[in-house]
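What follows is a structure written as structure tokens; I'll ask about it next.
Of the protein chains in this complex, all but one are displayed in their positions.
All chains are identified by letter, namely A and B, in their written order; residue positions are counted from 1 within each chain.
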Amino acid sequence: MSLSPVSANAPWQPVIGLEVHVQLSTASKLFSRSATAYGAEANSQANVVDLAFPGVLPVPNRRAIEMALAFGLAINAQIARVSQFARKNYFYPDLPKGYQISQFEQPIVGAGSLRVRMEDATELSVPIVRAHLEEDAGKSLHDAFHGSTALDLNRAGVPLIEVVTAPALRSSTEAVAYLRTLHTLVRFLGICDGNMQEGSFRCDANVSVHKPGTPLGTRAEIKNVNSFRFVEKAIDYEIERQIRLLEGGGTVIQETRLYDAARDETRSMRSKENSDDYRYFPDPDLPPIVVTDADLERIRASLPELPEPRRQRYESQLGLSQQDAAMLAGDKAASDYFESALKLAPEQAKPIANWMQGELKAALNAQELDWSTCRLPAASLVALLARIADGSLSNKQARTAFEALWAGDYAHVEAAIAGLGLQQINDTSALSAIIDAVIAQFPEQVRGYQAGNDKLLMFLVGQAMKASKGQGNPQQLNQLLQQRLG
Amino acid sequence: MSALDLPLRDLRAALASGQTHAESLYLEARERAAASAELNALLHTCAAPDLSRSGVLAGIPFVHKDNFLHAGEATTCGSNMLRNFVAPFDATVSARLRESGALCLGKANMDEFAMGSSNEHSAFGPARNPWDLTRVPGGSSGGSAALVAAGVVPFATGSDTGGSIRQPAAFCGVSGLKPSYGRVSRFGLVAYASSLDCPGVLARRAADIAEVLQVVAGHDPADATSAEQPVPDYCAALSSSVHGLRIGIPDAFFGAGIDPQVAELTMAALRQLEAMGAKLVPLAFPEAVLAIPSYYVIATAEASSNLSRFDGVRYGHRCADPKSLNDLYRRSRTEGFGAEVKRRIMLGTFALSAGYFDAYYLRALKVRRQISDAMQRMLSSVDVLAGPTAPTIAFKLGEKLSDPVAMYAADINTVAVNLAGLPALSLPCGLLDAMPVGLQLIGQRFAEARLLQVAHQYQQLTDWHARRPPTAAASTGVRP
Partner (left out) sequence: MSVDLDTVRRVAELARLQFQESELASLAAEMNQILSLVDQLASADVTCVLPLTHPGDPQASLRLDVAEPAQDPQTLQQLAPQTSQGYYLVPRVLE
């Protein structure tokens, strides 16, 4: 309780906590063997267990538990050696059993933290309170059939981990930075495909405001925002709304709100049972999950190198720029591509990164592809860079070859070089012959250069390049011309 | 004597040798079922089964309590909620029995969703005791016990959550085994209380139960609470002598609520075992006094959650013309469930609700541990525990309906066993006023073989298990 008076002009401090539902990319559901693939025909991935027929029982998916443990290790969390599933009881048609199997008092992952790098390169350590396993609900369609709500229970039972932060974020910027970092992490771990359009990564934000030194304000929960941009806008709107409300003498109600992207505002939800008594109790159908040290070691050993250590390695060991390192380590597919190229040519880290940031990125963007569907195999990029390094291709020629390879005109670098006649001419006698021809062809410009007009050298080099059909090594031509003409 | 009345081992031999044929056996069972229609014990007759199936129980007819899903057949759980429900898959118990060649004759009447001790809480009318049609057969596996007692089938399945196999077995003069929790898969058994429910077997002889248990016991990957404990040969163990067996007699099982004549008949049975070489050991069991309250909180709490799936959406009863989602839920459930089920859902919901959870549910779970620990302690000093299964003989229809608490209190000797997850068996040990009395034996976890052995040895030297109710006598021609 603060003793110093709070000035009416003291700034409002937003307080934000985030709950993210991460859909795990297992083949089957958390408690049944139904497939989890997105977009299947309605109710074709809902078996008797998912539909809560009388007599059915849940059996936990080992892989889902391992994924939760991998996540826990990646955020340096306390791992519960014994954790328990609990029933959260309420009635809703997308919840066939009339209860959701979740975790309450003994979640599998306890307190941990996630280091978030802000755009200005400062770091934030976001405390994560817990991450627990739970099953997803089905989907309700309210407008497909007149007067009815239609239920597709394909999603009912898909495994989720719910990752809960402490209310430790102070702005929408911090919130989005955290979400991006979390998103990258779960993709790096291979536990979630991160597809927000398909609902694989769903964010709920708890937002309140207070004046520093006073107790925390009442929070409102904004549910199910499915893009980072909308999260930012929703949080900003909600902070504004609460401040205006409080400054006008009103009070903030604890409630659930939805973000309306079309209107850029948050709205109170109507019928959801906010005050339901969930009557949590340990699920008697599911004995405790026991995790041994050996289990943890096995999972720890199987973890991929995580984004943050990877980024540091790219910067300090490979000498990449801060920007390149961050970009590559921030996208698993890009990083995988980079790593496979690097494996073939460890000394080419910078050129690989440059080409990825340059030509390849432009080509991907032009066709709306991503790194996992990159049309130039890493091995081909490496081959191309090797040709530049040994001088057999100029940068310009390499770009020409790249375009042809990307378009699919040739399967291999060698074929492209041969097919396009791109061999760079480095041989001194050949180049000398070209220079002789150019000197003979442009006597005026030769005299002009010898008289002191340096610019004419570029002209002569240009002509030599033209005469060589672009294959002459420009640096060598330049050098040889200078030598010949004094 | 018809082959249908033979011990299972002998019946199997008769089928194997061709002395009897599966077809005629099945037809005879059907005829006996029809002749016993007044028992109202059979809710549904199954479609003609595949008689050509081979297996250890090939050709042997049985009835299945109506809370086991049997694919393609009605499964009502004695409830209006599932009046028209046809099972789309087999319970594991059903599948294993099918595999063994056993033939499902029909689905047996029961208290609705297994909640009851008299089979009076069925939406399809009460079942009756073949020994006296004005009395209850017990519950909730009342139909199963009645049909075995009437000689319609050699064995029946049942489920036991607080005594629902043992008490009807005692009331109807048959043997009934509640296995250890997790010994038999619960997959496909409609759940009442998930941490207490045990599928089990009723038959006229312990030796017959052993044969059937052999088929249904064992780990099931579809049930996460099913035990990995290996399954022993239950029949091989039957013939050991009871000489040296230590039988513990907890004082609580002979408490004030027990009819003195029931107590006396039970003690006589125990003295019979003593004469066979067993040693009787009196024990104190003060924790037992809280078994009923603990059981009723835990069972109703779990049930209130398990029954939430009955909402009129994906199967089961739906009310006519629902005006809203909540109207759909409220009316479908209110119309579909009977009074006793609703009472227990209310109690269970209350026990779990905010503000009452610690005082009721959590506390009941702690008392459960105390009771379980006490029973483990007793069983470390003796081989089995014994006492009367039920406080009285079967009561009259309607006698206890107006007093649910009195009905609950009658489970006094059976519920502690479910709280601890132990195996227990009831076997007939006498007649009182021409009504059967049952002796309950309780073992350590996974000691089913021991219980069956003791019961079998007792049944070698006594004939209570061979007595037949007067009604059955008429259909089988065997004198009581």
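Please note the rule applied: a contact is a pair of C-beta atoms (placed from the backbone, for glycine too) under 8 Å apart; a residue touches a chain by one contact, two chains touch by 3 or more.
What you see is a predicted model, and the numbers here were worked out from it, not measured in a lab.
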| item | value |
| --- | --- |
| Selected residue (touches chain absent from view) among A:Ala10, A:Leu141, A:Ala333 or A:Met458 | A:Leu141 |
| Residue of B:His243, B:Arg369 or B:Lys396 touching the missing chain in the full complex | B:Arg369 |
| Among B:Arg166, B:Arg205 or B:Arg331, the residue in touch with the chain that has been omitted | B:Arg331 |
| Residue among B:Ser94, B:Ser144 or B:Ser226 that touches the chain left out of view | B:Ser226 |
| Where the missing chain touches subunit A, by residue | 26-28, 33-36, 40-48, 51, 53, 59-65, 84, 91, 93, 140-142, 144-145, 147-153, 269-272, 276-277, 279, 282, 284, 286-290 |
| Residues belonging to subunit B that touch the chain removed from view | 85-86, 88, 180-182, 195, 219, 221, 224-228, 289-290, 292-294, 296-297, 304, 311-316, 318, 322-331, 333-334, 337, 342-343, 345-347, 349-351, 353, 359-360, 362-370, 372, 404-405, 408-409, 419-421, 445 |
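Simple rule for what comes next: only the chains that are shown with their structure count from here on.
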| item | value |
| --- | --- |
| Centre-to-centre distance between subunit B and subunit A (centres being mean Cα positions), rounded to whole Å | 57 |
| Complex interface listing, subunit A residues touching subunit B | 48, 51-60, 87, 89, 91, 93, 96-99, 149, 151, 277, 279, 281, 283-287 |
| Subunit B residues within the subunit A interface of the complex | 67-69, 75, 77, 82, 85, 88-89, 91, 186-191, 193-195, 221-225, 301-302, 305, 308-311, 313-315, 325-326, 329, 349, 352-354, 357, 361 |
